[in-house]
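My questions all concern the structure below.
The other protein chains are all here in position, but one chain of the complex has been omitted.
Let's look at chain A:
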Amino acid sequence: MGSMKESKAENGAAAPSPATNGGADPPTSEGEKNTPKRGRSVVSGGTPLEVGTRVMCRWRDQKPHPVKVIERRKILSGGPNDYEYYVHYTEFNRRLDEWVKLEQLDLDTVETDVDEKVEDKPVAEQVMPAVIVYLCTVPAINLKMTRHQKRKIDETHVEHGHEELDAASLREHEEFTKVKNIAKIELGRYEIDTWYFSPFPPEYSDSSKLFFCEFCLNFMKRKEQLQRHMRKCDLKHPPGDEIYRSGTLSMFEVDGKKNKVYGQNLCYLAKLFLDHKTLYYDVDLFLFYILCECDDRGCHMVGYFSKEKHSEESYNLACILTLPPYQRKGYGKFLIAFSYELSKKEGKVGTPERPLSDLGLLSYRGYWTRVLLDILKKHKGNISIKELSDMTAIKPDDILSTLQTLDLIQYRKGQHVICADPKVLDRHLKAAGRGGLEVDVIKLIWTPYKEQG
């Protein structure tokens, strides 16, 4: 889709200043040069920026973007008032929140009208220790606020990708997970910046980078530990049954009950890239479908989806993730298509569990659009939504919302008609993008869980 090039380019541009995500690194010399001009005038008095401050910040594209300060911490090797700041870029999803140095902030643009919530923070919070305590008991919204103020926040606070959660649970969620605990992971060939908080066991909370074994997904805090692990690790593929193989692409089915540790490791890993995933319940009621690219080093996970063994709400997918290095190559759509192929084999309609993330919704809309419009293009005569659902295993509600979003269902003279102008359909299909990787059903050798002994 050409998007790969773009992100590669971004990579290149950002490369000279790796300090962007540098965690607790001491300020670079470049930074020292920059700050005195603007920064010191405001901050030299010993008053660091308050949490909640809005300011412009230089991002990886080297352009200023508006941010809000979420958290701050003292720099270990710095002076008494040297802080770094965890900021949220208000234009972007939370996944881009990061620790930045003072020199990245344009202090001329500081907006001093910090919201009430922050001013009321207890004194203990103002003196943050160098090591951040992640357990936060401060309520998200101060009780002193009027209802009007609350509503205002509710209205302005809803971000893209969260539309399916109500404001209260969203606030709670953000409070718990506002700061990423793990900044980077190493997984196989790639070192990946994480996107979100993940509730790793407390033993791992003092580490900003984790090393994952590519195959069994055990995670460690030091590279040497990983290297020692790799010498003994006997896995070269996910610990389950291969149920699909096409060229170098393989799909494995892993039972969360039989491979609990693997399932849990996968969940910890996936949570780093999924905002609204819950690790609240154990993995034994789920099946994990791991998509791998295989070479002479083993089967490398590119993404996965999980599925409840018995879903009462006819969910055919609980969580879906394509790992960042493999994104925008059609793997996500492959995973979605695969989940529907499984549903077809089960003879059921299915739908993904909600809420969908922004990227997830985009992929699903693309898939639904392609599948439905392909049928509409070829179909002769009338067709009901139910028939479309039976053909595709897509839930009728999803079919309706897709067709309505594309404005293909018109209400005319007291009845609904599907408006399938070939030109319009082609335009929609083009916008939805091509599927890329097709699921070859003949290569799927699989028995539904219920029919497995």
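Note that contacts are C-beta pairs under 8 Å (C-beta built on N, C-alpha and C of every residue); 3 or more make two chains touch, one makes a residue touch a chain; residues count from 1.
Keep this in mind: contacts and distances are computed from a predicted model.
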"EF-hand domain-containing protein", "Enhancer of polycomb-like protein", "Centromere protein X isoform X1" or "Ubiquitin-related modifier 1 homolog" - which is the UniProt name of the missing chain: "Enhancer of polycomb-like protein"
Contact residue for the chain not shown (choose from A:Lys74, A:Arg95 or A:Lys333): A:Arg95
Residue touching the undisplayed chain, where the options are A:Glu50, A:Asp106, A:Asp358 or A:Asp374: A:Asp358
Chain not shown: contacting residue from A:Pro64, A:Gly78 or A:Gly298: A:Gly298
Residue, one of A:Gly240, A:Gly303, A:Gly330 or A:Gly350, that touches the chain absent here: A:Gly240
Listed residues A:Glu214, A:Asp275 or A:Glu341, member touching the removed chain: A:Glu214
Residue numbers in chain A that touch the chain omitted from display: 3, 6-7, 10-11, 14, 60, 92-93, 95-96, 98, 134-135, 160, 163-164, 176, 186, 188-195, 199, 202-203, 214, 216, 218, 220-230, 232, 234-237, 239-243, 245, 250, 252, 254, 258-261, 264, 267, 279-283, 285, 294-299, 310, 312, 324-325, 327, 358-359, 361-362, 365, 376, 379, 381-387, 389, 396, 400-401, 404-407, 409-412, 414-422, 424, 427-428, 431, 445
